[in-house]
Structures are given as structure tokens and as C-alpha cells.
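The complex appears here minus one protein chain, its other protein chains still in place.
Read from first to last, the chains carry the letters A, B and C; within each, the first residue is number 1.
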Amino acid sequence: MPTVVLSSGSAAQQFTAGQTEFEVEATNFRRLILELERRFPGLGHQVEESMAIAIDGEIFQDAYSVELRPGSEIYLIPKIGGG
Amino acid sequence: MNYIDSSLKVVGTRPIRPDGVDKVTGRAVFAADTRASGMLWGKILRSPHAHANIVSIDTTKAAALKGVFAVVTGQDFPEIASEEAFVGEGPMNFRDLSLNCMARTKVLYEGHALAAVAASTQEIADQALALIDVTYEVLPHVIDVEDAMAPGAPVLHADMFTSGVTPKPETASNIAKVVTFKKGDIDAGFAEAEVIVEGSYTTQPVHQAYIEPHACLATYSPDGQVQIHSSSQGHFMIRAYVAKLLGMSISNIRVNPAEIGGGFGGKTLVYLEPVAVTLSKKSGRSVKMQMTREDVFRASGPTSGAAMTVKIGAKKDGTIVAAQQVLKFQAGAFAGSPIGPGCMCGFAMYDLPNVDVVGYDVVSNRPKVAAYRAPGAPITSFAVESLMDELAIKLGIDALTLREKNAAKNGTKTHYGPVHQNIGFTAVLDAVKSHPHWKSPLKEGHGRGLATGFWFNIGGESSAQVHVNEDGTVTAATGSPDIGGSRASIGMMVAEVLGVPATTVRTIVADTASIGFTFLTGGSRVTFATGMAATQAAEKVVEDLKRRAAQTWDIPVDAVEWKDGAAYPAGSNAGAFEPLDLAALALKAGRTGGPILAEVSINAQGAGPGFGAHICDVSVDKETGHVKIERYTAIQDVGKAIHPSYVEGQIQGGAAQGIGWALSEEYIYNAKGLMENAGFLDYRVPVASDMPMIEAVLVEVPNPRHPFGARGVGEVPIVPPMAAIANAIRSATGLRMPDLPMSPPKVRAALDAAG
Amino acid sequence: MTSLSYAAPTSVDDAVKLLAGSAGLAKVLSGGTDLLVQMRSGRLKPELIVDTKKIPGIIGIREENGAFIIGAGTPGAVVEAHAGLNAAWPGLVEALDLIGSTQVQGRCSLAGNLCNASPAADSVPALFAAGATAVIVGSNGRREVPVEQIPTGPGRTSLAKDEFILEFKLPVRPARSSDAYLRFIPRTEMDIAVVGCGINVTLDANGVCTAARVSLGAVAPTVLLVQACADVLIGHTLDADTLAKLDAAAQAACKPITDKRGTIEYRTKIAGVLARRVAAIAFDRAAGIKNGKAH
Partner (left out) sequence: MAKTYVSATINGESAEFLCETQQTLLDVLRDVIGLTGSKEGCGSGDCGACSVIVDDRLVCSCLMLGVEAEGKSITTIEGIANGDTLHPIQQKFLEYAALQCGFCTPGLIVATKALLDENPNPTETEARYWLAGNLCRCTGYDKVIRAVMDVAADMRGEKVA
């Protein structure tokens, strides 16, 4: 199962009661968000609205279809904007 | 298709930009240059206090003044629920944005808008503002970030409970959130360190200081349709914010992108547009608004000032084994400093086993910060790169060697999660080593500093259209405001794909009703993401043109090849036909399927991160403390320079802004929390005579995720300058200047203290 | 609303009558580089603007038996282009040249800079050091006063409501005389002086100072003429000891404030630094040693 790491302690942790690392049953980014929302109500929305994910090292922003492998390492980080 | 290894005819050359002539003749239309029939002038009443409750606002006298057509206050704006979203740059809470555009019950900083008028002339509008009676209950204020965090500090928002800490705090504070990033075991790291250096640093808020003040023209029609002409980094962003803040449907709002007179991140929010639309709705007339320079400084977003501590542990050979950082960022009056990127960027240049970073997002009675070129990175990097210099000195290792030894490479896992891929940091450091500036002997009395910088760069949603006109010329339309030459770079990529000269392609910025959604111009994304969309649109056009040629010649499509702007039979057995160029194919378009155009909308992923290193020589007048930049070289991995002149321009401009940040720019507040230098006279941006030439060195490590290998280039160059200059001053005087700006009085005081 | 009227009289008498006759605040407009900014910011709300630039003689430079007379409204750019003034009064010229940008130089005038009565005005210390006098006209006729008697405090002058400056007279130059002005600013241009210093000296054949006037700007409510600094110079060459005493005397004369442009401590130190540097330039020039513009 892919492992999710809340690299950022920001808003996300308030949904997981401080939990920063856990496994999630999901095969792509969209299913990941739905699963996060089911397990930690609010977190899925938070991830979708204001966070980016790094899947096995690469940053993705808003890309539902990105595939997750079993054993994928998924970091939830603040969404990146810029000037 | 990927063109990285192809021989290119247009990309990499330096044609004149499509919008150039308009901009050197005064024809270019910026927002303040627009007019409408029956137009009124809108002006805003701003708070004279840093922090106060609005007891009452009486607008009757103002409304009664002849020539006044509308007066609005917070009551004329819908209440917005607290909802965080990502429309502009970085997370933004719609309720906060609405309150920032027009205060309701409380003003949170000097310059905070609390009422507005629309009148037939600017003078009448000013008189009307003077007739608005406001009763304030002045509250204690707090300006400095650490004061704002202290127990007992005046609290700006009774409902702000620090997020990111568990358990959730019981009491409200000015700390909006705490962000933490951890990698490895920081204690074990410091335990194995043979040398440990520590430092505390502060930076001041600095303004983007674009020369064009915010301006817009809004027209609300009785049928609910809204037209807005506005200067911004994203007309789709303006549309989204206006719709959200005023409860309108997006289809009723059309935003026309005026030319934008500089933004640097500062034009990624709305300030005037929702007010202008509301005034227009109430008056039934078009309303034009423009900020004064003083308004720009007092009421639009600078970037955060910060207080920081950094601690780095290393082996004697220079191998860094532990790195720790605490960052306290000012957000201004509402939450949302660039603390996330601040925490991620400081150590991103290095391969570090054990990292611990904690960041605080802190509100105080200052204007809400806005994005500014690599938001957060220059601040955090000033601290880290200053301390890296101290570490090199303490270890007796050359500053470049120390960085080479710890440099991030492909496969390096960052402390915030991602793994660096296809990065050019070592190539940049190689370029430093071989550069004549780095190798040149230091002049008598001069000091030399080196510092590096990182920015993620982003992709995101972009739309582009490529039209082949009836005569075979080409129009490329995108949804990205051109803030510094992107019309040129996008047109060049389209021309390259079509095999025509750059001058054959005119690039335009289409309004929100004329092209697909496009995320704003920011994050150094336009040449990457919008360029990618335009390239794909051009490729679709080429496929269509080949089909039309095949149809004309009555041969299979795969027997047609496209080169040098024309269709050719692919080899002799395809048949002998005269090539059909764009003009020939356009002439017959009606017979081969109608008009020739393609639109592509994408969400571009895979923006390649950018790295840079700056070398700076300074001299210091030891009697006055004045620092002179004697020589400056900025080296950066740009992936692939589409139009090298504008890439160099981004690097030179970013470096110049960094030099101002380092030496002379700051907000000066008096004891009442009022800004004392809200103008270009005393908010000191660099002038021509302050600057040396800035040598921009382009290192090209292609980004495989972009068809031409491009990376964002606009933000990295503002990251290294402050530390590069601080390190140069250290080299010239032996003094570490930990507080920005390194202004003459501070430098002279440090020299005196050192005796 | 207060309606603002404008008049551009072509004679001194008409100008004086307009000023005397105005019910509300009347302001004299020469270059306007301060006046327009103050009107825009709302700090000044005049009812009448009297544009004096059409008065004969108020713009231009003439020489009367060896003494230069500068029309009060003469733009900085015109003064800087005048070869004779550059040769005789390089310090005054470079001080005027330091006011604002090239654009401001096209408009700004000595009279405006003096009557705006900012303690940080660049040309004023040089005017004080030069020993210039101002010809003032008003209902009671003409009077000629030393320039240092005109500013009385920040934004305040000794001119009556119906008076304005017509021209400035510079004294005849003895041999081996020259002047210099330096100001310190954080940038290289476009800033208001943190400290300004103007020095005007006459030397004997041996390089000994026989006459000196030293003026400091931005270190007190008005520009200062510092006799103590002059006393340090007179009777001496500019050796290390004299420089040290000049530095100390300049610092001792400072009564600055701390504001957005500088602190008391910093301004005081810089006053000493500038006094030394300006004296060196002025002495070199007086001794005939070529010395370019201070910036």
C-alpha cells in the first residue's frame, strides 16, 4: 500500500490528530484524496485546495490521474505558487 | 514532440518582441490609460490608524455632494464564509480577501480600505472622501513579528487559533500556523558534527515596487454583466476573485487584460476591482480607479519581513550532517505568508541527511503580504547562505568548495519530500568555478561574496490557440498576461514548430471570454506551461496542414512531411509536387475543411526547478558605511533560453531587486504604527547610478518535461543577492551583517562596534 | 471647495500686489518641485499661486563688476551650464546640481530650495558658505539680506507675506578662493541629504587659509553656518591636525534629530566625515588643483 507522509505540519495535521505517516489504499491521486477524506474528514478537501503532493519524488499539483504504485511514497506539502 | 536535441532556427535567437513598438512609442494601453463614456472616478477612504474598531461611518454628507454618484462601505459587500482556496499565488482565504478589499467592523493596518466613492472628477471624489465621518475606537497595535508572537500582544483576529499544533490552542493569537519539516534525526546529526555554526537573522518587508500603480476600469450593466479592464498578473484570477467576493457568476464577468506595468507577484490579488464593480453597480456608470503610489505602499502587499535562526553542523571536511532553521514570517494583517516555501527553499540546494525546520505564519498590523518573486526563498536563503559563509570560514574551506561538497544532485532527496531530478545545480557551480569573475584576483579594499539560490518553478493550467490567417500569417493567442516578454518566447516556439520566421507569428493575450482558463502569470510558469500549450497547438496545426496537403495532392497523409514552413512530398515515391506553404494552404482552407486553427488547454506538470549562484564584489566606505557594488555576476540554470535577451533581463532585474532588498529597501514605521516612507523618495529602490552592469550567465541543462527544455527563470535570480552581498561585506570588512537592509548607518555602527 | 487661482505677473509690482492682496494662502511658484508635491499631498492648500518666472531678470545669470548675480528662479540646469559660475563657485554649482533628478534640475531654483526652508536642502549650505545675499522685494520696496537670515525653521522663513526673492548676489572672489559641497545619501541619487556640508575658503600663497565659511545641512532645524569650524581652518593649512579639529568642531555643532533618514549618532559622525572631505576638495580647488564634481 502507498505510504502517505504529512511532511508539512501545517493545516493538514489538525485532521489527522497529529498523525504524520500512514498507509492508504489508493491507486491514483483522485482515489487517494477520496480515501483521505473518508478516513480524516476535511483532509481530502485540504489536500485538494491548498496542498501539492510529491509522489516518489516528483511534485504534482491537481492531477487526479497520476498513478500510485504499491509502496509509493507520497508527501503532502504546501501548494507552491510563486511571484 | 520534443525538440531538445533538434537543430533550432528560431528558439535561441533574439527577435524583436511583438509588442515592442507599442511600448517604445507610448501606444501600449495600460489599465490607467483606459476610458469609458460617462466614466466616473472611484477613490477609497483608507484607515489613518494601524488598528481600530470602526464604531460608525456616516456617508450622508459625502453622498449629498454634487458630482458624487455612489458611496460604498463594508455593508455593500456580501459576507463571505471563511474558505481557503488557491486562486492566485498561495493559499488565500476568500473572507480575508474580502475584508482586505473593504473592512467591515475593524481596520487592521494604516491604509486599510473602509469606504469608497465614485464621482465625476477626481477632485470631487477627494472632497467626498473628506466628508465621510468615521468614528474609530483606536486599539493597541503590533508591527514587529516577534512582538506579535509575544504573550499579551494585541490580537488582530479573535478567531485565530494556531493551526499545525496539537492539541489545538485554547486561546486566540497572532500565530496563524506552524509548519514543520523533518528529515532524519537532527539530534544524532548534531551529535556527530565536528563543527557547529549558528546565527540569527532578520529581514524587512520589501515591496515589489512595480512602477505602475494598481488600476482598473469596471462597468456593471443592468443585466448583471460586468466588463473589467485591469492590470494584473492574471485576468482569470481577477474574474474568479470578483465572482467569489461579489457573489456573481463567472459567465457574467469579462476581464480584459490591460498591459501590466510590472507585478513581480504583487499583482496576484485583487484590491480595486471588487470595489470598482460595486461602485459601478451602485452608480450605473463605468468607474475607473487607480492607486496613488502612497496607496500602493500602504495598502498593497509587500513580502514578509522575518526573524530567523539557523544552526548547521558539519564534519571537518565540510560534510554537513545537520541543519536546523526556525523561521518567523510576517503575514501582514491576514494569514498567509510564504512560510511554506520559506521552510522548503532554505536548504533545498544541499544534500543533507538530517534537517529540522519550523516555520511560523504571523499576523501583525501591516498590509497583507502578497507574493514577491520566489516568495519566501530570498528570506530563508539570506539566513542559510550567510551561515554557510561562516561555516566555510570556520572550516577554512573555500565558499565554493563547501557548496560543491554538499550540493544537491539528481536523486538527492529534499527535506520536504521530493527527490531532485534533472537539476543543474552542479553545472551552475562548475560555471562559477570557471568564470573569470570568480578566478579574478580581488581588488585592494574590495570583498567578494558567493551565494546560491533555488526555486521550484511551477506548471499549471494554460490555454493557447494558434490560428493560421487567410494569408498564411499566424496569430498565437494565450491567456497569460505578458509581464516581460512572454509574447516573444511563445511566438518563437510556435514559429519553430511551424517552420516560419518569428515575425510571421503575432502573439496576443486574449481576454477571459476569448480563450480557455489560464492560471495567472507567476511561479515562472508562462514560458514553461503556456509555452507547452502553444507548442502543442502548433503541432496540431501542422498535423492539420499535412492532412490538407495530402488531400490537395490526393496522397496519404503519411506521405507528407512538414519542413521549413511548408508541406513536401515525403520522398520521390510520394509523387512530385510543388511544396505547399502556409499561404498556399491558407488560400485553399475553405476547400480543405475550413479555417485552420487549434486550441490546446493543459495542466502542465514537470516544471524543472531552477538553481542559481551569484558572485558579488563590493567596496565599503568605512567612514560612511556606504556599500558599493563593484562587480556582479549572476549564473543560473535556465534549462533552455527561448529568447536569451529576455532570460538575461529576468536575471538582471531579479538581481537588481535583490540588491535593493540587501542595501536600501525597508518599511519604516513610527510609534503609532504608521508607515513613514510610503513613496519612492524614501522607499529606496535602486536607481541607475547605484548599479553596475550585471553579467547574466546562462547555463542550459534542459528540462526534459518541456518540449524545448525550458525552465522557469524569473524567480531564482532574486534569491541569492542578499547573502552574496552580506558575504562580500564580510569579506571586505570582517563583519557579519545579519540584519537587512545593510544600510550605511547599520554598517557604520557595526564598524564602530568592531573598533 | 477652495478654488485655486493662478497668476503669472510680468512685473515685480504686480507680483507684490497679488501676494499682498490675497485673502488666503498665496504661494510663489518658481520651479514648483517642492510646491506641487506639497499641494498634492494636501500639506499645503493655497488659494493663489503667483508664478514669478515671467518677471524680467528673475531667470538668468549676469556679472556686475566681478560679482555674479543669479536670478531667483533660474533653473538648476541653467546654473550648471554657466562656465563662469562653474569656475568661480564650483561648490555652489555642484550643490544645486545635487537637488533631485535631471528632471528636477530642469525646474528647481535656488530661491525655491531656500524658501522651502528644509534643513536638508542641498543648495542652502553652499549658499551660506558662499556668503550670498538675497535681494528681497515686497510692498516696502527692496531689501538685501544675507541668505542665512532667511530660513527660520523647518518650512518657515523671515519673508513677509508680500515678499519674494528676486535674485541672489555672490561676493567678488579674491584670488585662491574656492568652495565645495558634499552631501551624504544612502543611494547615489534621488535621496534627501542625511547630512550636507558646504565650505568656502580663501588661501594665501602658502596654502594657509585666510578666510573660511563652513555650513552644515540636516543636522539642526535650519541649515547652520558654523563659525567654530571656520575658526579651525583660518590660519592653518589643511594638515591632519586641522582636519581632526574640523571633524570635532563639525560634530560639536550638530543638533540633529533621529528620523527616517538618519539617527542623531549617525548624522553627527557623518557631519565630521563630510567636513573633512569637503575641506580637502575646497582647499585643492582654491590652490588651483583640478578637482572634478564631488559625485
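Rule of thumb we're sticking to: a contact is a pair of C-beta atoms (placed from the backbone, for glycine too) under 8 Å apart; a residue touches a chain by one contact, two chains touch by 3 or more.
Everything quoted here is computed from the prediction, not taken from an experiment.
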Inset, instruction - Give the labels of the shown chains that the missing chain contacts, considering the complete complex. - result: B, C
Inset, instruction - Check each of B:8, B:28 or B:555 against the chain that is not shown and name the one that touches it. - result: B:28
Legend entry - Chain not shown: contacting residue from C:36, C:69 or C:211: C:36
Inset, instruction - Write the list of chain C residues that the hidden chain touches. - result: 1, 3-6, 8, 29, 32-33, 36-37, 39-41, 49, 51, 53, 75, 77, 100-104, 106-107, 188-190, 295
Legend entry - Positions on chain B where the hidden chain makes contact: 14, 16-17, 19-30, 32-33, 123, 208-213, 259-264, 290, 292-293, 483-485, 643, 645-646, 648-650, 652-657, 679-681, 685-691, 693-694, 696
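The definition used in the following text is that only the chains that are shown with their structure count from here on.
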Inset, instruction - Among all other chains, pick the one whose mean CA position is farthest from the mean CA position of chain C. - result: A
Legend entry - Whole-Å separation of chain centres (CA-atom averages), chain B against chain C: 44
Legend entry - Averaged-CA centre spacing for the pair chain C and chain A, given as whole angstrom: 67
Inset, instruction - Would you kindly tell me how far, in whole Å, the mean C-alpha position of chain B lies from that of chain A? - result: 26
Legend entry - Sites on chain A at which at least two other chains make contact: none
Legend entry - chain B - residues contacting chain A, complex: 84-86, 88-91, 163-166, 168, 177-181, 208, 263-265, 268, 340-341, 343-344, 371-375, 413, 416-421, 455-461, 522-525, 603, 605-606, 712, 714-715, 718
Legend entry - Footprint of chain C on chain B - complex, ascending: 123, 127, 623-624, 626, 663-664, 668, 676-677, 680-682, 684, 686-687, 689-690, 743-745, 748-749, 752
Inset, instruction - Would you pull the chain A residues touching chain B in the complex into a rising list? - result: 5, 7-11, 13-14, 17-18, 49-50, 54, 56-63, 73, 75, 77-83
